[in-house]
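What follows is a single structure, and I will ask about it in a moment.
Every protein chain of the complex appears in place save one, which is left out.
Should a chain be cited, it is by its letter among A, B and C, assigned in written order, with residues numbered from 1 in that chain.
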Amino acid sequence: MMRLLRPVAGERQLLPETRLTGPVPWMLAIMMLMAVLAAAATLAIDNGVARIGGDLERRITIQLVEPNPDRMEIQRAALLGYLRREPAIAHVQEVGADELKRLLAPWLGDTGLGADLPVPAMVDAEIRAGVAISAISRRIMAVAPSARIDNHAAALAPVAQLMGTVRAIAVMVLAMMLVAIMAAIVLAVRAALDTHRSTIDVMHLMGATDAQLAQHFQRRAAVDTLFGGTVGLGVAALLLWLLSQQVAAMESELAGAATLSVADLALLATVPIIGATVAALVARVTVIRTLRKML
Amino acid sequence: MMRLLRPVAGERQLLPETRLTGPVPWMLAIMMLMAVLAAAATLAIDNGVARIGGDLERRITIQLVEPNPDRMEIQRAALLGYLRREPAIAHVQEVGADELKRLLAPWLGDTGLGADLPVPAMVDAEIRAGVAISAISRRIMAVAPSARIDNHAAALAPVAQLMGTVRAIAVMVLAMMLVAIMAAIVLAVRAALDTHRSTIDVMHLMGATDAQLAQHFQRRAAVDTLFGGTVGLGVAALLLWLLSQQVAAMESELAGAATLSVADLALLATVPIIGATVAALVARVTVIRTLRKML
Amino acid sequence: MALAMSGIVQFENVGLRYGTGAETLSDISFTLRQGGFYFLTGPSGAGKTSLLKLLYLAQRPSRGMIRMFDQDIVTMSRDLLPGLRRRIGVVFQDFRLLPHLSAFDNVALPLRIAGVREREIYAPVHEMLNWVGLGERGAARPATLSGGEQQRVAIARAVIARPEVLIADEPTGNVDPDMAARLLYLFEALNRLGTTIIVATHDLHLLSRITSAEIIRIDAGRIPDPTGQLRNPVGVKPYRTP
Partner (left out) sequence: MALAMSGIVQFENVGLRYGTGAETLSDISFTLRQGGFYFLTGPSGAGKTSLLKLLYLAQRPSRGMIRMFDQDIVTMSRDLLPGLRRRIGVVFQDFRLLPHLSAFDNVALPLRIAGVREREIYAPVHEMLNWVGLGERGAARPATLSGGEQQRVAIARAVIARPEVLIADEPTGNVDPDMAARLLYLFEALNRLGTTIIVATHDLHLLSRITSAEIIRIDAGRIPDPTGQLRNPVGVKPYRTP
């Protein structure tokens, strides 16, 4: 990498210090930005799905709906007793009255829970990995027939589906951008060769070797792509940070799950470097191939 | 528009028939593609949200969980009777036993509903617009105390939230792409002016007017952008079609709601034409401004 | 004075400075008669091309007054310049052919810019190409023409629209003496039809060939005779001949 960027002795005086062509580095920056965003989206969704699959899938909420308060109390005690005994349950947490009121408010309006309405009981539980939910469900129904069991994963199925679609689009965009970046580099190097064709001709006739000429173009392509990549990455980083702030403000457990690890961020940071290396290679091959056609 | 594209008499012989610069039309195509996809995503999500807000929000599901089969039957009859009488309810539909079994299978496993488990009853209902769900809920609880009411909109809240985030990203990408396309056109026109600078100089000294010279560049910019825009739009259309197939296969009511209307598609189709017009104007202004600096 | 007024070109105390350096042209004053034939000569770097640039309206002077076609060039509106430029033909020292156009299209360019209809272009262009010995090479791009062939295309392009003033900068530096004589004959013919001709050249044979021509000598950006009237009667050689 460093070897690609180091100017050759006296090279400044050999070829013009112009960019590949006017708009190309900026377009590379934009495509890099899109590629980084798409890659970030893919990684974030993968992380989110892993969390949903791993974490949320094993959480259930049990609700007791029983108009008779005495029976309700019996079932509630039986349920909590069973759940606390059951070795397949990792964690049990009864939802308090305040929390319940907050959850039910949208259904019941401001009047809240009154005497004419039974107060349901609600318990959150986490099942240990590897245990079938259906088995636990049957046993719960046996001790508390009024229980109604909610599986978080099932409730989140449409979200997971939507996330899958978004991920598919992100992967598609990423693939398109990578192809486009490669194509842009090839086209830009060719255009640069065209622009500097007479310079190349003259230097060639003065005895410059193919390697000498390629050296310059490969360095320039690398510098331009590194520039575009760094700008693109920088803007992408800014946008991702803004987005993470927004997600944090949403207080959504689900969106919160779709975060990027340090390893992911490091991976994204390599994008410009990989781009520059690829650009240098593309430039070298293009230049040497063009020169081969000359005497 | 047509006036922009019509070649001037003898114009072929006045300036070279080259593209703006090698990679630019293709990069424009890619950015147009991204812009169209982002615009499509925004429109589709807006449509989806409108549907969720309008349609799904007014739908509720009422579940009766009552271990005593006799009481269950009484409450079921009372519930259905009330719902059918209630003028605020637009539509009532009891969920059949088969459908119920399918819905409960994930919770209960293959053994299904046996004698030891009470069979719940489930009713879908659609509330008329403008009626508060809370009022209906209270009345339902009065006739059938074992009823548990699910509001679709509340269940879909995280989905709506995620869709909002995706929409925000899409709008951002769209804005970025529009800025980038404008910038790319300006930069490309400048680069083209640079490349053809000596040609412009000579024609200028032969008495070509600013308008004559601008004419050519504006036409070329329009043609190039139209090319890029059409390619980008074409690929975008293909991708959107593929995506719509995938969504259709998902059979998700939610994803199905996020579709594009004919008007939306027509709007998207104008993108290359607007792009070409903007490009022509940018080119004209850039050329004339450059020429103004010359004697 | 009346005669000076009838001049097609008048320079008065014209100075030209590129950027911030010393003046490239200083105190240039002269008048060119309509229908005159002028040679401009002087050592390399003296300022011949710079002076011609002022004449073909590629450059504004830094100071002084220039009148052409009875109009003040220095203060005139930019919009009127294309009209004047179409009355001037130029052979550039470095040809400046458009590389993407054929020899034919290069020669046709001034006609097309002037809006001449397409069917009135072929005949004169073809005839002109024949005149400069390139009748067969009309389809060739400049890059595939020899140096002298390119120079002849540049000359054909400069004269095709029968300009009122023809400015030629070293127009025979790349052709053989026979061809140079032929090209000079073309200039003379145009001159006889009324075109004012200014040729910058180092070629001593050219200078001696047009007996009616006046010679303007320039050295280090100045025209040595400061009276502002034309001097150098024919026969005064600007250099020792070998």
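Operating definition for what follows: contacts are C-beta pairs under 8 Å (C-beta built on N, C-alpha and C of every residue); 3 or more make two chains touch, one makes a residue touch a chain.
Everything numeric in this text was worked out from a predicted model, so none of it was measured.
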item	value
Missing chain: touched chains present in the view	A, C
Residue, one of A:Asn47, A:Thr61, A:Gln161 or A:Thr199, that touches the chain absent here	A:Thr199
Residue numbers in subunit C that touch the chain omitted from display	18, 42-45, 48-49, 93-94, 133, 144, 146-149, 152, 169-170, 173-179, 202, 204-205, 208-209, 239, 242
Residues from subunit A at the interface with the omitted partner, ascending	9-10, 13-18, 198-199, 201-209, 212, 292, 295
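Following the convention adopted for this analysis, only the chains that are shown with their structure count from here on.
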Chain groups still in contact once subunit B is set aside, others held in place: A | C
item	value
Chain at the geometric heart of the assembly (C-alpha centres)	B
Distance between chain centroids, defined by C-alpha means - subunit B, subunit C (Å)	64
Subunit A: positions in contact with at least two other chains	none
Residue numbers of subunit C (touch at least two other chains)	none
